[in-house]
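With one protein chain removed, the remaining protein chains of the complex are shown where they sit.
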Amino acid sequence: MFKNSNSVQNRRKLLQFIMFGFFKMSAAINGIALLIIFYFLVSRGWRAITWTFLTQPPIDSMTRGGILPCIVGTVCLSLGAIIVAIPIGVASAIYLNEYAFQGRILRIIRLGISNLAGVPSIVFGLFGLAFFVVYLKMGVSILAGALTLGVLTLPVIIGTTEEALRAVPKTYREASLGLGATKWQTIYRVVLPAALPGILTGGILGLSRAAGETAPIMFTAAVFFTPSLPSSVFDEIMALPYHIYVLATAGTNIEATRHLQYGTALVLIVLVLGLNLMAIIYRARLQKQH
Amino acid sequence: MTIHFQRELEKIKKMLLSLGAMVEERVRMAIKAVESRDANLAKKIIKSDYEIDEFEVELEEECLKILALYQPVAVDLRFLITVIKINNDLERIGDEAVNIAERVCIISKRKRLDIAFDYSLMAEKSEYMLKKSLDALVNMDVDLALRVCTLDDEVDNMLNKAYDVVKQAIGEHPDRISYLINLLLVSRHLERIADHATNIAEEVTYLIEGEIIRHREH
Partner (left out) sequence: MEKSLKIAIKELNFFYRDFKALTDVSLDVYAHEVTAFIGPSGCGKSTLLRCLNRMNDLISYIRIKGSIFLDDQNIYDPGMDVVSLRRRIGMVFQKPNPFPKSVFENVAYGLRVNGIKDKAYIAQQVETSLKAAALWDEVKDRIHESALGLSGGQQQRLCIARAMAVQPDVLLMDEPCSALDPIATQKIEELIHKLKKTYTIIIVTHNMQQAARVSDITAFFYLGKLIETDETDAIFTRPKLKQTEDYITGRFG
């Protein structure tokens, strides 16, 4: 039955070798791309990173000075977005996954949500402008921007939360219900804690996405320039991605501010990576507890 | 695993049947020895008894091995338990054949004295019971087994008859008491053989029906 087993064996080994090589290369390309981007940003932007840069508002038509308002703005906007999106997203996911009758209508809702994730962000920007800024009369403000970014991140958060809820073993639910717990007690005491790391991942992804978006805040929250830090959620604000966009396309002296653009981008990336890292560490600690 | 197990059971069954055949053969030889007062034949039976003993041990070990390895239940469990008990009965029948042979050795040295008792009839009946009880096992035949059980009474009656006949003969030949007692013992051994055959039949009934009918009136 196993005639030629040697040559077959060799062929199989070769195939395995080729496939593994291919996978390895694909993984390497990913890592290398990230490294290149990072190297590119660091090499061109590191000169811009100074104490002043991080702690002062821009001066001289944004050709000198710092980017503090942008940092504060981005932090405000993304945190605001997450604060809006997590409760709503998690609640929707719980409803969809745990309570709703699993049928046709639910499938349509799910389809809608995943489509929402594919809508271009500029559309969200326009929606935010029309709905929050104009219709709800919030004006161009942190609130309107955060809400718009929140809506933008909702599909991500709902998706990952549903995933996390589905990943909670059925046996946990059964054990809990079997002990005479109600459905809500089961969700609150068993399912949510077990799903928390996964939900957090969704939060991280949402946060990163919110921090990096330009289009949705362009009409709803961000301004070209404001030297002062915001004092309430109804203030307009500067933001890192928008600042980069402005410097690179509409600045008074685009070439002269190149290093500032790269510096800002570097700050944005470090900020996002830093947020991710924090959440990853927190998540790992949570998982270790269980 | 079940195929393996079935094969083991087949093997046990074959062994039991060979043992049955061996024992039947001894009984037949013993009866012949009684009829012909043949001491040589009797000695042959006595000498070869170890074969049956060894076979019995071998069969029992085989059963124990299967019990330990397969932990059978229901019909398989009943089968093995039945085999172990029948095995024991067969070995005892072999012993009875030896006992008869020993009687023959003793009486063959003396002058022949015949009494008004038909040993061949009793022997035939006992042997018949043994044979039919083994047949009942082979064919899983409850009716046959139950019939064997009813025959036991006939053999018991024959023993009583032998007792009366020997008692009378002792009155007539007071000088031949020990000879006559040996003759009586032969019928006693034949009756024991029939008892063991009855046990076998009862065990076959248990095997088939799962109900223990021992110690009951048939």
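Here the chain labels run A and B in written order, and each chain numbers its own residues starting at 1.
In the analysis below, a residue touches a chain if its C-beta (ideal position, glycine included) is under 8 Å from a C-beta of that chain, and two chains touch if they have at least 3 such contacts.
What you are looking at is a predicted structure, and each value in this text was computed from that prediction instead of being measured.
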{"item": "Omitted-chain contact residue, chosen from A:P87, A:G178, A:P227 or A:G274", "value": "A:G178"}
{"item": "Touching residues (missing chain, whole complex) on subunit B", "value": "1-2, 5, 71-78, 209-211"}
{"item": "Absent-chain interface as seen on subunit A, which is shown", "value": "101-102, 169, 171-182, 185, 189-190, 193-194, 289-290"}
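Here is the rule we use: only the chains that are shown with their structure count from here on.
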{"item": "Whole-Å gap between the CA centroids of subunit A and subunit B", "value": "91"}
